[in-house]
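This structure is in structure tokens; I'll ask about it shortly.
Removed from the display is one protein chain of the complex; every other protein chain stays in position.
The chains carry the letters A and B, assigned in the order they are written, with residues numbered from 1 in each.
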Amino acid sequence: MADHLLFPGGVHPKDGKSISFSMPIQSAPLLEEYTIPLSQHIGTPAQPIVKRGQRVLKGQKIAEATDNISAHIHAPTSGEITSVSKHPITGEMLAMTNCIGPAGHMVSSLVITSDGEDKEGFTLMPIEEWQSIDKKILLERIKEAGIVGMGGAAFPTHVKLNPPQGKRPDTLIINGAECEPFLTADHRLMLEEPEKIIEGILMMKYILGAKTVYIGIERNKPDAIKTMKKHLREGIEVRELRVLYPQGSEKQLIYALTKRKVRMGTLPMEVNCIVQNIGTAFAVFEAIVMGKPLFERITTITGEPVVRPGNWRLRIGTSIGDALKMAGGVKDPEKVGKILIGGPMMGLAQFSLDTPIMKSGSGVTLLNKDEIVQYTSVPCIRCGRCVDVCPMNLMPSTMSIQAMKERFDLLEEWHVMDCLECGCCSYVCPSQRPLVQLFRLGKSHVLKKRQRELEKLKAKG
Amino acid sequence: MSKEDKNIPDHKEILLPDASKLIVSSSPHLHDSGQVAKIMREVALAMLPLVVAAIWVFGLPAVRVLLLCTAFCLSFELISLKLLGKSLKPATDFSAVITGMLLAMNLDANAPWWICLIGSFIAIVVAKQLFGGLGYNPFNPALVARVGLLIGFPDIMTVWSPTTAAQKVSTIDAQSLATPLEIASQSTAAGKELLWDNYFDLFTGNISGCLGETSALAILVGGGYLILRRIIWWQIPFFYILTVAIITGLVNNFVPMATPDALFHILTGGLMIGAFFMATDMQTTPVTRKGGAIFAIGCGVITSVIRIWGAYPEGVSFAILFMNAFTPLIDKMTRVKPFGFWQGESK
Partner (left out) sequence: MIEAVLFMASTGMILSTVIALANRFLAVETDPRIEAVEEMLPGANCGGCGYSGCPAFAKAIIEESVEPGLCPVSSGDEAQRIASYTGMEPVFSEPYVALVKCCGDNTRSPERALYNGVNDCNAAINVAGATKSCQHGCLGLGSCSRACPFNAIEIDEELRIAIVHPNLCVGCGKCIESCPRDMITMVPKSAPIHILCNSPEKAPIQRKLCTRGCIGCQRCARQAPESIKMVNFLATIDYDNPPHDLSLVDTCPVDRIHTSLGIDYIPAPKKKKGAIKSLECHKVLGVAPQASEAEINKAFADKIVHYDISLIIKMDEEEQKQAIMESEKISQAYKDCLAFDPSAHTVKEGQ
């Protein structure tokens, strides 16, 4: 296949996929307790619709989306709602509790204590002949099933597949790149369930009314490419992508496959493209054809310290400690340096084994103390490597000096809001400066400033 | 349904990590293991061929100058860090050693020890630590020291020792001690065209001058190694040497008496070492490759002008220092356009 266009920059971090890519997907054993956060997606958190002590069935809706950019949440197993807390002002007994979320902050969550029976309670009817059903009904079904983007960003899919009036996306791009090192969940899914994925893709194509569909897969997964090509259907094309991080990032993926550049500050919809993850396509299939809501996902538990790394079908609400136990624990607890949800380039570092894995948790990666980077406060030596590797063509060296001097106005001018936070710049920095953290700080300041200006405008009238 | 699955072995104990010993930081959590000390060590390695060439051409005095300069530079770095109340850790990044070696390359083989001392002081304390240390200095420290010494002690800095080859000849006259560029400027002053016969000597380094002005061959080897290892950008030496070659070649073509030919200029003086080791110093040169190319072209123009029409026979140090001052402006002019930038973007 012809080499496709590359985006500027990019790095080749340690692949680490050989640890787990040959392990087939295993089912996770049923656990005693599942802690389900109420905010597992971009947008407003869901509101619980169950009471304390209520018995629920597997797949039953336990929290409802509050507005359009929100998603429902379903129970991962049958059991009893055991989370409880007292409302601080009214004194009412609520069915919620707090747990440490993946970002380190406390989040509201529901706790289900399993009754061991795992009884199903799907309320959605399977739709076999979806080609003859109205698109709106299919979209409604996707919304009811609580499907969000499975690539890690967790944007509600029913919103993404429903572009506003006037926008007619003609290209649907399926992201099978999985550029993040160490993660192999999408790879195994492509190897084991290609037909379901393809059918899910066709459903999305039908809903969008797109003309072309590309499935982008990185070259380091030749077996997945072969398998997907074997099950191809009309209108879908598989494209090989060169192995480069962050190939799976939306803007870079669109450029590599279609030569279209997404303008800064705009969405891919502006260039008539929609990007969806391969796991989302699978979830869409299950929701429509089997009537199954989203309450489990494929997660890679990997890393050098893990005894038996592999890929599991985990239910949402599984804690990291339980997931590690499934993988046999760690070889030497003294050597473990970091536990990450996600991969090592963009994952979030955890400090508690009780943190639950949510719909967006594509992997649990453990790193040894000698594999991780120790950030320092050495000054920038202006070597220019970060400028070479930035996929958005920004200038991280100058921006980091501005951030350290707290010149957030300059940072906004130098386009910090377009930073992908991919980590390429920090990866190559010889001074080991915490560049991504500085840019996140800059972004939060810029957002605060914009918020204040918005409020000032509102106050004026 | 049993809670124990066949996946979990029940005979072996399952160990979990201790959560309080975990390290929490922002992403990314991997690194490509490039470090400042490593870069400096590679540069030192790349300078080894030049060091060997210098010792071959000038003998043991070259070793003495190298050791003195390196030792003084390291000591001044440690002393100034201590006096400024900073931690001594930055001294381990090897950059003082590189400055010391480069300074030695700018001195004559028989330079007095106190010249090494004053030069190291200017390079480390004045040009580097007083500005804030590594990463904050705007001018190349070794060149600041060289220019400082040149202006402060011109008689000592313009007298050259004989090469080991020249020492074997019984009569040593002033002519044999002059650098090729000095010979060239003399012949220009006399209105005669310079006809140089021994380009091989220029290439291997059997010529008079300071330690680093000798072997173009050694510098090419070292510089090529650095480019292959992606420590320095090829744009800077390439455009620097190309610009000098074009300008001097053109002038030599039309007015042969004004200056020798391009090849002569490339192989003599500090151009090779300047292009590969001084003009590529990261702190003092632009951050983008395009900026680096502009920087190199500017250096080339100024070097050629000084060599052809200026009072000094050698112009590399002044040229690089001059362009160092322009680096922030070049950085501003060569700001990279972000991916997806469009004209309607207001900022």
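Keep this in mind: a contact is a pair of C-beta atoms (placed from the backbone, for glycine too) under 8 Å apart; a residue touches a chain by one contact, two chains touch by 3 or more.
Here the structure is a predicted model, which is why all the values come from computation and not from measurement.
A.B. asks: Which one touches the absent chain: A:375, A:414 or A:427?
C.D. replies: Answering carefully, the residue with contact to the hidden chain is A:375.
A.B. asks: Which parts of chain A face the unshown chain closely enough to count as touching?
C.D. replies: 86, 88-89, 103-106, 348-352, 374-375, 377, 434, 437-438, 440-441, 444-445
A.B. asks: Tell me where the left-out chain touches chain B, residue by residue.
C.D. replies: Contact residues on chain B toward the absent chain are 19-26.
To be clear about the criterion, only the chains that are shown with their structure count from here on.
A.B. asks: State the interface residues of chain A toward chain B in the complex, per the touch definition above.
C.D. replies: Chain A reaches chain B through residues 7-8, 11, 13-14, 26, 29-32, 104, 116-118, 181, 251, 255, 261-266, 305, 307-308, 321, 324-326, 328-334, 336-340, 342, 344-353, 366-367, 369, 371-373, 375, 378-385, 387-388, 391-395, 397-398, 412-415, 418, 421-423, 426-432, 434, 436-437, 440.
A.B. asks: Provide the residue numbers of chain B that touch chain A in the complex, in ascending order.
C.D. replies: 1, 3-5, 7-9, 13-32, 34-36, 38-39, 90, 132-136, 233, 282-283, 285-289, 292, 331, 335-342, 345, 347
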